[in-house]
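Apart from one protein chain that is not included, each protein chain of the complex appears where it belongs.
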Amino acid sequence: MTTTTFGWLVLLFPLLGTLIIASGYRVLPGRSAGVIGTSAIGLAFLAALGALISLQSHSPAHRELASSLWNYANTVGVNAEVAILVDPLSVFMILIVSGISSMIHLYSISYLDADRGFARYFAYLNFFVFSMLLLVLAGNFLLLIVGWAFVGAASYLLISFWYRRTTATRAGIKAFVINVVGDAGLVLGTYFIFKHTHTLDFLATFNAAPHVFHSGEADIVAGCLLLLVGAIAKSAQIPLHTWLPDAMEGPTPVSALIHAATMVTAGVYLIARMHVLYELAPAAQDTGAVIGAVTLLLAGTIALVQTDIKRVIAYSTMSQIGYMIMGVSVGAYAAGMFHLMTHAFFKALLFMGAGSIIGAMAGEQSLQKMSGFRKALPFTFACFIIGGLALSGIPPFSGFFSKDEILLVTGERGGWHWILYVMGYMGAFLTAIYTFRMIFRAFYGDPVAEARELEAGYLHHAEVPTNPATGEVEDTDVGFPGPHHTIAERALPMRVAMTVLAIGAIGAGLVQIPEVDDVITTFLRPTFAGSPLYEPHTRDGLLIFGLILGTVLGLSGIAIAYRIWVRRPSIAVTARERLAPVYELFAHKWYFDELIDALVVRPAAAAGRFATGTFERVFVQDTLVGGSTGIVRAGSAAVRAVQSGFLRYYAALLVLGVAGVSFYFLLQT
Amino acid sequence: MSIGWYLAVSAIVFALGAAGVMVRRSPLVVLLCLELMLNGANLALVAFSRMWGNGDGQIFALVVMTVAACEVCIGLGMVVAIYRRQLPIDVDELRELQG
Partner (left out) sequence: MSAVLFFIAGFGAIAGAVGVVVLRDPFYAVLALVVHLLSLAVLFLLLRAEFVAAVQVVVYAGAVMVLYVFVVAYVGGREEPLGERLRGRGPAGSTLRLGAAILGGALLVELLIALLGTGLKAVDGDGAPYAPGPHTFGTPAYIGQLLLTRFLLVFEAASFLLLIAAVGGVVLARRRGGIGEDDERERDRLTPLDLARPRETGTMAEGVGTRR
């Protein structure tokens, strides 16, 4: 089997899964929808492995393989093919996507066990995985845009999965609308590039680009900036980030998959894929780097004051994606992708753990209500520690190697990139603090009632199901979460999935230890061949400095968190009072929601009201429609008056007519 | 007398008949005025026939008379039918075909 056949199989299995579950969602018995969904993704993962092995059998110079299934249209200069590109970068991505997805599918089988919409969930989830795989395997801009849009749609469907919750549907709409802004940017960016290269195919574009564009030319910068808009929207960077915290309304496995490991990394993938174009537009690269750096700091500060456990992890995701965006924008392609991989492991693990503790709290998500679950949830606690250490960048966990490599390359670029370097390490410090704030608050301290019940063997069950955010009373029918929650300690599928991810979180860093091995760099080299920025670093001094600094910052962050939230919680309270304005700024998420509301939402709503109330009513309804019917009505009324029924009147008209005609003829002669 | 005189009389009678149709309200009298118009036309026809010297106009006048007789028959039949229904014999009152 050729490599590209494996690529098509990778796309085929999730698609089949979606179709089977979607067409049979009413009739599939018991948990079979979950089994079908998980096996579909499992088969996709195996096909991805096959693609990997098959790809490596080619020589490094021949590892960019395109395959077209059929030519959709060839008109007006646009040749639209259904084509995939199997090269190291896409194989890397499909392995991550299918691998993490299969674990999350497994986790979901237990997590959503009591939910009435079980089959629908797996149909949506399979559809999402199909879309994401389509996005990363796309061989031309057309399929990329299609995959991008599908992923946005799947995200909407999954965020508002519990569709009878108003908060969930609103969050889904918010995510979709902001993603559409990104879609527009993507399509417009494609246009700017297509205008000069006249081809949608990736390989052809990348070959042609250095000849067609001069570095820094207006069109390529515009195109890359617009593509960057798309990346920012999808990856939840400032200023199009406001949808990500709200997206936590979806079920926790959805947050794990879409909003941690895969969909939000699409922006990183995009910039890495388009590296040839970005290297011709340094202005766009610098913009991306700055946005990434700003996001990682801002998100870190917001995460410090969040009280909802899932939102802490969401802002943490935003921050880590900022690292990745910064990385691929400054040329650290291998490092960025490496961090993508390690982040997928530990972030998904953290979300899964969060799902477990939320289950123990019977749906409650607020950190202020959680405390002392260490004894009640030992497995979950262990996973949280592993994930937290990886996230904070403590050696030998995976996050350490990936994050430091990005910052190393940033520092090596020199010049003003030193500012980004400093910001990166400040962010690492904040990361450690807020991560362990979350862990210590949830697991240390006096156990709450739910924890004590659990230690005694009784899983807390909410008598009246409520919306965790607003407190509204719900029921447990379809459209709302099911009546029973699960914890990892009691569900084998959850434990299996979390164990696999934990192993990854611990060991994934070992493939790219500096000076020891560089598996990722070598693997991805064929894709990035020709990029002057790709070759590994040469400054050992900076490397050692960075590694030590990273470790120190991480450990000190943990220590500070321990001091405050385990030893003396009063410090947090006094700090909040003393720094009240700062606290307010962080708690209101730097007022971005309010800013977007004032700049975009209110004017749009006002324009809509004007259109409906004034323009539509006065101009269209009264003038155009009412006017034309009024004219017709008046005219016909006037004409109708002739039919009076009076015989003498008709006779008079007759005589008048005769006289008139005779008059006319008399005039003629 | 030259033919022109006869034609003048014909025109006067015709115009009088037209005016009468417009003015009178009883359908009987309206029919009578219609007869006037027909007779005016007859006179003109016979006058022209005399002018040209062949009989075509006279034949035409005979046919006109026939048609007038038929029309009177039907018209008066309608008046009788209206009278039988106890409807007013007034052209202005009989105006249901309107709209």
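Think of it as A and B in the order they're written, each chain with its own count starting at 1.
We adopt the following convention: a residue touches a chain if its C-beta (ideal position, glycine included) is under 8 Å from a C-beta of that chain, and two chains touch if they have at least 3 such contacts.
Just so it is clear, the structure is predicted and the values come from calculations on it, not from any experiment.
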item: Interface with the undisplayed chain - residues on chain A; value: 644, 646, 648-649, 652, 655-656, 658-659, 662-663, 665-666
item: Where the missing chain touches chain B, by residue; value: 1-20, 22-26, 28-29, 32-33, 35-36, 39, 42-44, 46-47, 49-56, 58-59, 61-63, 65-74, 76-81, 83-85, 89-90, 92, 95
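Keep in mind that, in the parts below, only the chains that are shown with their structure count from here on.
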item: Rounded Å distance between chain A and chain B, as computed from the means of their C-alpha atoms; value: 94
item: Residues of chain B defined as touching chain A within the complex; value: 18, 21-23, 25, 30, 91-92, 94-99
item: Touching residues on chain A, where the partner in the complex is chain B; value: 640, 643-648, 651-652, 655
